[in-house]
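Below you will find the structure I want to go over with you.
Of the protein chains in this complex, all but one are displayed in their positions.
So, chain A:
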Amino acid sequence: MDLRDFYSRLSVDESLAEVMGYNPYYQKIDSGLNARILVNGHEMIDLASNNYLGLAADNRVKQAAMEAIKKYGVSLCGTPIATGYIDLFQRLEKKLSHFVGLEETIILPSCYQANNGLFNCIAGPKDLIIVDRLVHSSLIEGIKSTGSKIRPFLHNNLEHLEGILQRSIGYRQVFVVTESVFSTEGSIAPFKEIVQLCEKYEAMPIIDDSHGIGVLGKSGRGILEEQRIAGYRGIYTASLGKAIANSGGMISGEKKLINYLKYYCSHLVYSTALTPAVLAGISEVLDIIHSEFSEIKEKLINKQRQIYKALLEGGFKVVSSEAPINSIQTGSKEATFILNRKLYEKGILSTPFIEPAVPINEGRVRLIASVSLSQDTVDEAVAIIKRIGHS
């Protein structure tokens, strides 16, 4: 192999960043997620992280993580099937199962890994996977690894989904895959209806609740609670790095499924277990949600609304959302970068989405107002947004 050829094939298209004189990716953060954050040494307002409930730098969560380190050290240096399965891990599996109301749970190092690893354990070439057109890349990659027939349906479109289900004859198994909150849009899936369609056509529903867990439902238990889906018999995955403010990914469902994955999901079996600090951090966050969710949620909605109003007043094309996400429709990737840069220059960190993270020419700039923002900070963000809108 010619090494020069090899490396020359690995070029990254940075033309857009060069033209703009600005690259929004891999910005260096010099602080934790406090009321203000430090980005490249400058104080900024964080409207970019997924720290919805503002618990990532909460003192109680930090304390719990430190206690765990004191007791167990920083790592058990083993996968869950070996030395990684400490009592904290086992208790957290139970706690998470109870939290989302499902029988059993496994915990992986990330939800990306969970979504990548799940599908080839349960599906193969004789199966059909029907998937919402806008799902996260981790699901798409997992689905593609199965060799199953893949049929995307139009985003949140029940009619299109039912049409496909009606014509899905002759497969060994049929799966329907979607997300609860689509985080680039803030749209929420009509999951209750999707589950009903799955029952009618004997398909297995799979939901990724990464942006719903800790946010949706009257006590923060996610999409199943929000849409009052009782006796869910499908599969559930979620990230523990967003509202749950730590890291990791969970897969929950019936005992039979989880027990199978415990032995056959290589993404779990062959990867070092989450560390004690993280396990304890997640557990503490669940306790805080249990006792304070309604107050925290009220603050979250309040901050989101203030930003939403400012965006409307600034004349931005903003998607109205039931989730605590503000998504500005910017269109082309150039326009997306320009708005993201303007916000950055005025002191707001936001998240730009361009293809392939979103369909081509459907660029978005996303703003999430975490509960950790003080009212002063929100006021300042509001003023900046209006000023940019009117300029």
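Quick note on the criterion: contacts are C-beta pairs under 8 Å (C-beta built on N, C-alpha and C of every residue); 3 or more make two chains touch, one makes a residue touch a chain; residues count from 1.
To be clear about the criterion, contacts and distances are computed from a predicted model.
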Inset, instruction - Pick from "Acyl carrier protein", "Cobyrinic acid ac-diamide synthase", "Electron transfer flavoprotein subunit alpha" or "Carbon-monoxide dehydrogenase large subunit" the UniProt protein name of the chain that isn't shown here. - result: "Acyl carrier protein"
Legend entry - Option touching the unshown chain, where A:77, A:154 or A:383 are the choices: A:154
Legend entry - Residue of A:133, A:290 or A:317 in touch with the missing chain, whole complex considered: A:133
Legend entry - Chain not shown: contacting residue from A:259, A:361 or A:374: A:361
Legend entry - Contact partner of the left-out chain, one of A:164, A:177 or A:223: A:164
Legend entry - Those residues of chain A which, in the complete complex, touch the missing chain: 133, 140, 150-154, 160, 163-164, 167, 355-356, 359-362
